[in-house]
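Yeah, one chain of the complex is gone here, protein chain that is, but the others are all in their spots.
Chain naming follows the written order as A and B, and within any one chain the residues start at number 1.
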Amino acid sequence: MDFIIIAQMVVSGALMGLVYALIAYGFQLTFSTSKSINFGQGELVMLSAFFSLTLLDWGAPFWLMVPGGLLFGVVLGLAVERAGLRLALEQKSEGWILLTIIIGLLGFSAAENIWGRDDRPFPTPISSDAMQFFGVSITPLEISVAIGVFSLMGLIELFKRKTLLGKAFEAVSADRDAAELMGISATRTVMLSYGLSGLVAAMAGILVSPITTVGPTMASALILKAFSVAVVAGLDSGFGVVVVGIFLGALESLTSFYLGSGWREAPGLILLILALAVRPNGVFGKATIRKV
Amino acid sequence: MKKTLITMLLLGMLAAPVFAAETIKIAITGPFTGGSAPMGASMRDGAKLAIAEINAGGGVSVGDKKMQFEVIERDDEAKNDRGALIAQELASMSDLSGVIGSVNTGVVLAGDKHFQEKGITKIITPAAGSASMTQWSKAGVPDLSIFRFAAHDGIQSEMVVEEAINRKFTKVAIMYDATNYGVSGRDDMLDQIKKQGNKLEVVASEKFNIGDKDMTAQLLRAKSAGAQAILIWGIGPELAAFANGMAKMEMKMPLIGGWTLSMSNFIDNATKNGNGTLMPQTFIEEPITPKVKSFIDGYHKAYNVTRIASPVSAAQGYDAVFIFAAAVKQAQSLDTRKIKEALEDLRDPVEGVITTWKHPFSKWDPANEQTHEAFRREQVVMGMVQDGRVVFGNDSDRQRLIKNASK
Partner (left out) sequence: MLKRLLLIRGAEIVVLVLLAAIPLMVSNSYVLGLLTLLAIYGILLIGLDVTVGYLGQVNLAHAAFLGLGAYAAGLSVSLLGFGMLSALAVSMLVGLILGGLLAFPALRLEGPQFALATLSFSALSTTVLNEWEGLTGGAQGLHVSRPIFWGHSVNAQGFYWLCLIFLALVWLAMRNLLSSQWGRAFEALRDSPIATDAMGVGTYRHKVAGFAMGSALGSLAGGLYAFNFQYLQPQSFVYELMVILLLGVVLGGRKSLWGAFFGASLVALLPNLLSNRLLFEVISALGLLAALLAGVRGLMKKTTQPFQAIAPILAMGLLVVGSMFVKNTEDWRKAIFALMLFSVVVGLPEGLMGFAARFLTQLFRIDPPSLPPAAILDTVLPAKSPDGGPLLELHDLKRYFGGVKAVDGVSITVHSGHIHGLIGPNGSGKSTAVNVISGLYAPSAGEMLLHGKALPSGMFNVARTGISRTFQNLQLFSELSALDNVMVAMKGVYCAPLPLVLMGLARGEEKRAQSDALALLELVRLKHHARISAKDLTYGDQRFLEIARALARKPELLILDEPAAGLALPDVHKLVEMIWRIHERGVTIILIEHHMDVVSELCDVVTVLDGGRVIAEGSAEEVKRDPRVIKAYLGTVDEATSAKITN
């Protein structure tokens, strides 16, 4: 019994952790090319989910809704890049942090007024009836989240490693100036990374909505966790986010079971501060040598 | 600095009365954005519907004039400091007749002292936390301008515990959200369990945060402790996460809790997993009487919806305005203090959608905060979620209400 409970906790927590990991991956994509993070990433998750829901309301079939929602995410990501990041960099200021927060705020308010303030269900053809594996309940819906997370991250990693455009991506993240000298447009690559990051956010929204429902505040709790996962894993490790995401999700579940649910986040937070103090570049991050 | 100065000056000007009182100024406050917005906005829209009806009928006759209502809306975002500032702003308006609103008990606790200080009449709705009124009886204020128009948690927890006992449960788990509302709901329920003879054993007492989506840990604790029912105090989306989690882990036990279980964000998101959930209700969106039908239809039409996000909030907002209007009429004055006195002794019955209100409030007695509470046990019924709608949990309640209305 006890073992089954632990297993159940770990599985449920780890599945949430995978969602953190996916959103965290979106942070990594933009950070690697431009050393910037979209602080309004949660709003991208939420807006894409709402847009996908609207597509369904308009009668679009499920298979059409997914690419539609993803495309919307890409467009939003590009918009953030243009109106937030690039605008700030044109002024040579650190204003991107603020601009991305502000754009997020605008998106939040727009969603509240366009789609309402209420949480809404997100219909899905995938069943949410539990299946039992050795006493642990898992729903097909949860499995679909795991599959979705892994396949999207896998595809993007493949893209980064196998295609010319993807290699340009790697080049810019390794050394922006050198890449520019080699004729790679850093601006275009940064745009690409923001587009991909929007795509990842939209995917997270579509995957998680059937479980968590869609509402303006749906991502506000997720996003802080995802940020933690991204930084603790190291802002350059795609493998790291998955590990750290699963670990953090499972840890939270177990803590709330054993310490009481009010303390759910406490051990994770303490570990996080300690992990950063010991390894400032993240547990899986590459240690950089300071060159002067 | 110049700019700040100008705004300051403007502010001073605006705060002072600029034009003569030709309207009844009433403020509606509540969270209209953010997580508690479904309740705040429904309450506001219900109240504005009532105001539109009154204004369309010419208004309230005060002296020889027909006075129209004028609404001042303020969004407190469910933030205490915003609420306190709004209360200060409203309290400093010299021609304000009254205030209706507040969803969050914390906002009430932070802001209402400013109304009380200036003697401004306020009707709290739909905030149900006990502390909103007990803070005044504890302080022993001799005279109070704050009224409540909501089934306070005392009534609700009494009914919830009673329901669990009636259903022959002995072991229950208590779940509550980590807000003022949830924690005070927990305390009220524990209190009621003691009062009703300790017939329930609380085997698990678990907290959850606003925004939590995964309730596995809490449910497993309840399950492994052998709970037979879950008594729950929280707000819509998290409650739905509980219903769905219970279905996933095949925990077949009823969810009984506060009125917020009737909110559309619970019902829609829990879908079939929400069936059988029980909660005290002051209003059920079922056109059992013509008055109720016209309210529901009016609301749907005015706000272009097919269902009210929080019917309880809307109906309470609606009735609160009618009661307030009756008080204005009886006082024959726009003076907030006179309206308060009229509210404490409302002579004519007021026909609302919830019930026909006969003398809902009486003179404030610091030893008994019931004097400023409108709702008694008999105005509250047990509602049940059934296939995406809230229906009467007990048909006897339904018959009783129909009978009352026809009287």
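Assorted remarks:
Assume contacts are C-beta pairs under 8 Å (C-beta built on N, C-alpha and C of every residue); 3 or more make two chains touch, one makes a residue touch a chain.
Predicted model, so just to flag it, every value in this text is computed and none were measured.
Residue B:91 is the one among B:50, B:67 or B:91 that touches the chain not shown. Within the whole complex, the absent chain has one touching residue among A:97, A:138 or A:186, and that is A:97.
Among the residues B:55, B:184 or B:244, only B:184 touches the chain that is left out of the figure.
Only one of B:25, B:82 or B:340 touches the chain withheld from this view, namely B:82. The chain that is not drawn here is touched, among residues A:72, A:108 or A:247, by A:108. Touching residues on subunit A toward the chain that is not drawn are 31, 35, 37, 82-83, 87, 90-91, 93, 95, 97-99, 101-103, 105-106, 108-110, 112-113, 224, 227-228, 231-232, 235, 260, 262-263, 265-266, 269-270, 272-274, 276-277, 280-282, 289-292.
In the full complex, subunit B touches the omitted chain through residues 1, 4-5, 7-8, 10-12, 14-16, 32-33, 73-75, 79-82, 84-86, 88-89, 91-92, 106, 109-110, 113-114, 117-118, 131, 135, 178-180, 182-184.
Note that in this section only the chains that are shown with their structure count from here on.
Centre-to-centre, using mean CA coordinates, subunit A is 37 Å away from subunit B.
Subunit A makes touch with subunit B in their complex at residues 1, 5, 8-9, 12-13, 16, 109, 112, 116-121, 128, 130, 137, 139, 208, 211-213, 215-217, 220-221, 253-254, 256-257, 260-262, 264. Listing the residues of subunit B that touch subunit A in their complex gives 33-35, 37-38, 41, 178, 206-214, 216-218, 220-221, 224, 236-237, 240-241, 244, 247-250, 264-265, 268-269, 271, 309.
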